[in-house]
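Note that this complex is displayed minus one protein chain, with the remaining chains in position.
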Amino acid sequence: MKEVLRKTIYADLEDNYEYLKDLFKNDTDVIFRRFYVGPWEAAIIYIEGLADKNLLNDFVMETLMIFGDRPHKIEEIKDTLLTVTDISEKNELDEAINALLSGDTILMFDGIEVAYIIATRAWPARGVSEPTSESVLRGPKEALVETMRFNTALVRRRLRDSRLKVESTKVGVRSKTDIAIMYIEDIVNQDVLTQVREKLDKIQIDAILDSGYIEQLLEGSRWSIFPQVQSTERPDVVAAALLEGRVALIVDNTPFCVLVPTTLAALFQSPDDYNQRWLYASTIRLVRFIAILLSIILPAIYVSVTSFHTAILPTRLLYAIAASREGVPFPAFIETLIMEVSMALLVEAVLRLPSGLGSTIGIVGGLIIGQAAVTAGIVSPAMIIIVSLTSLTTFITPSYEVISSQRIIRLALIVAASIIGFYGIMLMLIVFLIHLIKLESFGVPYMAPAVNTRSSDLKDLFIRAPLQFFKKRPAYINPQDKIRQK
Amino acid sequence: MDKDNYITSYGFIATIIVTVVGIGIFSYPRELAAMVEGDVWLETIIAAFINLILLKLVVAAIRANGFRTITDIIKTKFGSIIGAVILIIMCLPTFFAVSLGMRAFIEVVKMYLLSKTPTEFLIAITIIAGVYIVRGDVKTNIKFNEITLWIMFVPAFIVVLFTLNHTDYTNILPAFRQDIRSYLYALPTAAFAFTGVEIVYIVLPKLSNKKDAFKGIRYSIIFIAIFYIIISITSIAVLTTSETKKLLWPAIDLIRSIEIPGAFVERWDGVVMCLWVIFFFTTFSNGFTYSAYILSDALPLRDIRFSALILAPFIYLVAMYPNNITELYSVIHLIAPFNYVINLLIIPLFLLMLGKSKNNNTRGEEA
Partner (left out) sequence: MALVLVFMCIFLTGCWDKVEIDRNAFVSVIGVDVGKDIRNKKALEDVKPGEPFGERDLKRLNVTFAFPDISKYTSQNPEISSDKFVKTPAYSMEDALSNAVSKSSRTLNLGHSELLLLSDELLQYPEQIKEIADFLSRSPLVNRTMYVVMTEGNVEEFFNFNIEMEKTLGTYLTGLMESSKRNASILPVNLNEFLILLGDNGNAIIPAIKIDKDKNEMLIDGIAIIKGYKHVGILSPQDTTVVEMLRGKLISGKKVIYKDKVPIDFEIDNLERKIKVTEDNGKLLFKINIDIEGRIKEYKVDRELFYDDTIEEIEKYFSNSLSEEGQKIARRVQREYGVDIFGFREQITKFMPSTWEKVKGDWEKAFKDAEIDVNVDVKARRIGTRK
């Protein structure tokens, strides 16, 4: 049902007042106060908990009531008496009501058809703390918070450039969530910006409760396993993305900011890669790359090597594996599935547990269940090794969404391996590769810079070249200003 | 990046290389050694030359026609109906080549990896994967090529490095002892190993920097020739000429002879087989894209996706047609010359002449 609000503000205070009182008649947290400013009657309306009462008391009520007889006309009050920095006039009542619901205060006078909106937003907010999922060794330990304005501030601090723009828009019929579109106007790819604006305008949902909603409503391909936008909690990551020519969407009520466009490579980067020296960073990048490959194919290789192509292993290893699998009731395929599922369950469980218990249960679960399973003969020891290696390598991935994608790919590969061994693994990998190649994020190919390669882009793919070589911005995003460093 | 001319010269070169180098390299050493013993390298160089000249012809022909797509050129010159017939004839050899090539590859897979899985199943799922990539249009295929170039050749060269331990290069001798006629007879076989270069027809019009076309084909042919030479010579050096002549797929047995004691994987043939899946798949997908692309313009189907779906069952039928492996190879040898004569000789000459007669001043400098 569409929200219907009256638009007109009458000069008669009583009329407006009664309307508002009626609108909020069951809301005990909407506070109404009538008072006199000199000879004129006034009323303020605010929502307790959302508005800053102290500001109202000290800087609005006090000055208005005590010095109310100074101004000669009503219209002067705003400019001479109201000792607040952020005040605006609204001619439409519905806009005023929206502002009220966002935490601002409505100030109305009897005799003018205008409502003054005083910015008094102050709600209980979490302080700036460490990021929950993206910790680094070297780099700031600040994370974004739930208040959009604070977040934009955190990013502004890092980019004190007049060309950094913060546009605002509201999305969500009932939630009217504030969304800040941040970009650097002479670097950003204008195409992407336009696309973002258009898509946001088209959203007709009742509430945006988290940036995840925005992500899902914005992305081009629902069926793909890979996310087409990047989400981050870290203001430094946001700043870096803006400098590449990307667009950041900061959504109120969530510390996760959405970055578009994104590429596969971006999902596997971490600020550590840039804050550290290039040798270390390159090594870590290579290790990460190998780890990711391993995490996808290891269980599938186990299945195909033991069931199909035993000739590959060295003989002694083969004997060891064969001996360890004597007496195990399940074929390798089922064994692998069992372990995959239990690992997934374990991870999910640990995530929901309060943090104190979390690590303990993790260790307990892993050790005991694994050990017990082996002793009971349900799985073979080789399988446990495979699973632990897989888990280790999976958690190297910096982004959580990608971890679930990895899990799905791994599963698909295991199934393919159990049907036709190595050939199945290869075909499946090729199919995934093709899928990734076709994928686009807001016009930027997902697999860039591996495709459409420009040699200048290779410096940041598998290794990280010394900072002195980072002279141009990544070309695949097509920024306007191409030079980064001289 | 221009929407229509988006292929970089790297993409161009990668596409040509990756399309040509397919499963042919498995049997190439045998086919040539059987005719010219250790002088395989000589034949390869001459064959590379021939192909280079033919490719230059193609590029010149397309350039003389304003770098329009081949379907465009033929339809404007010959009209829709005849043009369609010509186009279908053009894409037929490639179509047969990839279907039979697929069968040859699946035979290898069955031999070394999966003996009991039915051929039909393997062919069917490979075709499905092929349809998936063709649906993404030429663009996707080019990107795929750019990535797979690295995936294919870096491990290939590493593997060759590992074989160096067992090589005895004197196995190539005696040199130049064969009858001059054997050298001539072997030339077609060597030249046909470069089949796949007709992909240039659809890639060239989309090349962003047209001046790089000649350089591009030169680099690709040189690269392919060097690769073939290295593989053949290494096969002979490790396995000796007489053995190379007898084994169906000497390149694979070359890999199986590698022994790295103490390494985690003791016998590498299975692992390398997987990498060779990519060799095959690139050739297959590019050939498939080529046929589907030409077909989609020849017949009034607008979308490459339709023609891909139409071609798929035919590929299956053709692939299943030969009864055994000897029949397979004889059919392959039958088809190969057609590809060359039609696509690389007749068509470009036609186009050159017709293009020249239209625009007398498009004969630019050779790069």
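Labels A and B are assigned to the chains in the order they are written; within every chain, residues are numbered from 1.
The rule is simple: contacts are C-beta pairs under 8 Å (C-beta built on N, C-alpha and C of every residue); 3 or more make two chains touch, one makes a residue touch a chain.
Given the structure is predicted, the values throughout are model-derived calculations rather than measurements.
Considering the complete complex, the chain that is not shown touches A, B.
Residue A:316 is the one among A:316, A:352 or A:486 that touches the chain missing from this view.
Of the candidate positions A:306, A:336 or A:441, contact with the unshown chain belongs to A:306. In the complete complex, the hidden chain is touched by one of A:212, A:331 or A:362, namely A:331. Across the entire complex, the residue among A:211, A:270 or A:418 in touch with the chain not shown is A:418. Against the chain not displayed here, subunit B makes contact via residues 111-112, 114-118, 121, 125, 128, 132, 170-171, 173-174, 177, 239-240, 242-243, 246, 253, 256-257, 259, 267. The missing chain lies against subunit A, touching residues 306-308, 310-311, 315-316, 318-328, 331-333, 381, 412, 415, 418-421.
Note that only the chains that are shown with their structure count from here on.
Averaging Cα coordinates per chain places subunit A and subunit B 46 Å apart.
Against subunit B, in their complex, subunit A makes its touches with residues 308-309, 311-315, 420-423, 425-427, 430-431, 433-434, 437-438, 445, 447, 450-454, 478.
Partner subunit A is touched in their complex by these residues of subunit B: 1, 6, 8, 10-11, 109, 113-114, 117, 121-122, 125-126, 129, 132-133, 136, 140, 143-144, 146-147, 263-271, 273-274, 277-278, 281.
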